[in-house]
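Only one protein chain is missing from this complex, and each of the others stays in its spot.
Order of writing sets the labels: A, B and C. Residues in every chain begin at 1.
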Amino acid sequence: MAREAWAKWGEQDERGALNQIGAEEVKRAFGLVRNGKVMSLAQPLSAETPVPGHRAPMQHFMGRDGGDYAAGGKRPGGFQFAEDTVIMAMHFGTHIDALCHAWYDDKLYNGFPSNGTRSTTGAARCGVEKMGSIIGRGVLLDLVALKGQPLGLGEAVNREMIEHVKVEKGDIVLIRTGWLETKLSSPDYYDGEPGIDVGAARWLAERGVAAVGADNFAVEPIPFPPEKVFPVHQCLIRDFGIPLIEGLVLAPLAEAGASSFLFIAAPLPIRGATGSPLVPLAVL
Amino acid sequence: MAREAWAKWGEQDERGALNQIGAEEVKRAFGLVRNGKVMSLAQPLSAETPVPGHRAPMQHFMGRDGGDYAAGGKRPGGFQFAEDTVIMAMHFGTHIDALCHAWYDDKLYNGFPSNGTRSTTGAARCGVEKMGSIIGRGVLLDLVALKGQPLGLGEAVNREMIEHVKVEKGDIVLIRTGWLETKLSSPDYYDGEPGIDVGAARWLAERGVAAVGADNFAVEPIPFPPEKVFPVHQCLIRDFGIPLIEGLVLAPLAEAGASSFLFIAAPLPIRGATGSPLVPLAVL
Amino acid sequence: MAREAWAKWGEQDERGALNQIGAEEVKRAFGLVRNGKVMSLAQPLSAETPVPGHRAPMQHFMGRDGGDYAAGGKRPGGFQFAEDTVIMAMHFGTHIDALCHAWYDDKLYNGFPSNGTRSTTGAARCGVEKMGSIIGRGVLLDLVALKGQPLGLGEAVNREMIEHVKVEKGDIVLIRTGWLETKLSSPDYYDGEPGIDVGAARWLAERGVAAVGADNFAVEPIPFPPEKVFPVHQCLIRDFGIPLIEGLVLAPLAEAGASSFLFIAAPLPIRGATGSPLVPLAVL
Partner (left out) sequence: MAREAWAKWGEQDERGALNQIGAEEVKRAFGLVRNGKVMSLAQPLSAETPVPGHRAPMQHFMGRDGGDYAAGGKRPGGFQFAEDTVIMAMHFGTHIDALCHAWYDDKLYNGFPSNGTRSTTGAARCGVEKMGSIIGRGVLLDLVALKGQPLGLGEAVNREMIEHVKVEKGDIVLIRTGWLETKLSSPDYYDGEPGIDVGAARWLAERGVAAVGADNFAVEPIPFPPEKVFPVHQCLIRDFGIPLIEGLVLAPLAEAGASSFLFIAAPLPIRGATGSPLVPLAVL
């Protein structure tokens, strides 16, 4: 692996491949809108939303609710209200990996030292608050349609299988493996998954994509190739500065026959966070 | 007050005035895009983001970070990563009030009983997950420009002051009072604010707006009028089913000279939540 | 069931049967100390500590740690430190049920309305902060020894099986069923348990015990008797004002041959909480 895109957008850059989207790409993307139908690609979020074994489920607490009034709570001026608090991992449900999320050799994308990511401060560099919003051309790479069925556990998608797709600079490429739609409600959802291998990932990166997403939890095949651990994360996030979007709901988009569309997403600008729950929208 | 918009979109409707935005309004809104410049209207989020006295600040915890590797953490296959968790009130920073957030007489918008909002379940009706995304025409109502200076504590904006603005069905109206830009970093930000009074709110509601936002924490003037408590919340959210967007950053939008623009926002679909942190985008 | 002990210690009393322990009982209990050996009856607490399905596991976050310094954190005056935060259910691990934890007919122990226990305030009455510390004579009721083996799922212990034990006013009675020691590390720990039935519970209550504990998660047998749900909780906590201590580690105490001993415990005085993690001590 190598420092593929380092310094490409300046030595202080923290947005990586999102820089591939300029005003031109944004305008072109708006030009894709046909009927104005808006689709959310996000999972619903609750204490039941699946999480991997090492993360805690979301907790949602009411600080005030209708029950308080039923129990006799006062209503000054007639006013009643409810409010609430959540405890939520940032890599939860449908979410984006910020460029500080994954690395190797103690260096993040663009060479920033991983020592800058600490308990006391979060990520000093490449935190999710540096990403800004993502508006561009979305491209659905529908491997379920290609293969005629959902991909299986550990199944790797290589470059040959995807290079027929027209991918352009600044595109947000969304890969449908069928994993989420067939496995999310199953206890083995997080045991492994199909996904793109490093060769396919590099091919996308070399096309100049701005972001890569998938309908699984890690974009890449698990179990990993021998002696590798999250090699696609290492390659795309750290070498190329390409953020990953995970846990996407893509079946309805495929059913709608959308192959390219306006893609819109805005991570929560949490200072120093390594990712954010995301509600990506596709506009047809 | 009265049940102004109840049953207007069916007895089971939980989206309220967001129904004012149909495919036609979405397409019209996309037609407003000129140069493709995207502006976020959201505050940055951190433990320093101001909260009112009765709410706790955000907490952000790293579950794994660069320090763990500096201290000798293992790197199977070279892979290193960081992850984190937040504890966050839903009415925090820039956020949207779901239709279950405020009510009176034990009935939410559309007559749903407030008894359905409980500690055990969150809001059974009108939770934020029912809102869907919001894409439409944004209209900036710049009271700072109108008055020549930021509005003061408790200053009420009435109907006469805003009825010169062209507001149409499905618009998202954003009101700039100057409060956030002048007071957010001050300890008295939450002590009160200027905002629209019930007359102005009703006028907007009767024009068919889909949502109302402001650059303060509650849209309406505080201190309240005598014997009233959050009367605009009661009117807009409960009677008209109009969600409020609070804590907006509007000064840059005003500086950019935008009076109408494409507005995009997507609340986190947290089941039964009374609101959501929001990253609204304006596209010029 | 009935209001067995209501008003026994005054109409405003919130400590219930803990009032059975007076200075005399405390002094008598100290007289039980023989060799000064102190045993903790508490489970270790961590993210791995088992929780029932409807509760979230503990989360433990470091706000500052050794890794921060390894990554270059400053050390003014040489000083280094670490600190942390937990998110923890009150009925977690080894814990005590406050008198506001369980009730029926909308009335807590001593007739306090359950409407006083709300999201906004916690429990106005009978919260764990009203209990104070518990120091008295502990009595081990070792059903494993009595039966020659651990009790099985749903096995009920009735009055006849325990009335041979000498129980006195103010005693804290700890019931060893063997459930925790055989099942805690098993996924079916929370699927059910053996325990004392209502008859046995009443017999203890009528002897004047101050508290009842057990080495399982609910003191009483689960599955419940037909058409009953937590009948022992209803009887002991609400009718008699007797707090329950759950999740006790009792095997080592039994191995030490202790049948009566000095018992010491001090709940966290969290205002309005319905219980508290507890570290009960037995001194032999």
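Just so it is clear, contacts are C-beta pairs under 8 Å (C-beta built on N, C-alpha and C of every residue); 3 or more make two chains touch, one makes a residue touch a chain.
Bear in mind that the values here come from a model prediction, so they are computed numbers and not experimental data.
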| item | value |
| --- | --- |
| Contacts of the hidden chain among displayed chains | A, B, C |
| Among B:S119, B:N158 or B:T182, the residue in touch with the chain that has been omitted | B:S119 |
| Option touching the unshown chain, where B:G36, B:P50 or B:G63 are the choices | B:G63 |
| Absent-chain contact - pick from C:G36, C:G53, C:G148 or C:P187 | C:G36 |
| For subunit A, residues in touch with the removed chain | 59, 61-63, 65-73, 85, 87, 119 |
| Interface with the undisplayed chain - residues on subunit B | 47, 56-57, 59, 62-65, 67-68, 71-73, 87, 114-120 |
| Missing-chain contacts mapped onto subunit C | 23-24, 26-27, 30, 33, 35-38, 40, 42-46, 55-56, 58, 60-63, 65-67, 69-70, 75-91, 100-106, 113-119, 122-123, 129, 132-133, 135, 224, 227-231, 233-234, 264-275, 277, 279, 281, 283 |
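Here is the rule we use: only the chains that are shown with their structure count from here on.
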| item | value |
| --- | --- |
| Mean-CA-position distance for subunit C and subunit A (Å) | 44 |
| Multi-chain contact sites of subunit A, meaning residues that touch two or more partners | 56, 62-63, 65, 67, 87, 114-119 |
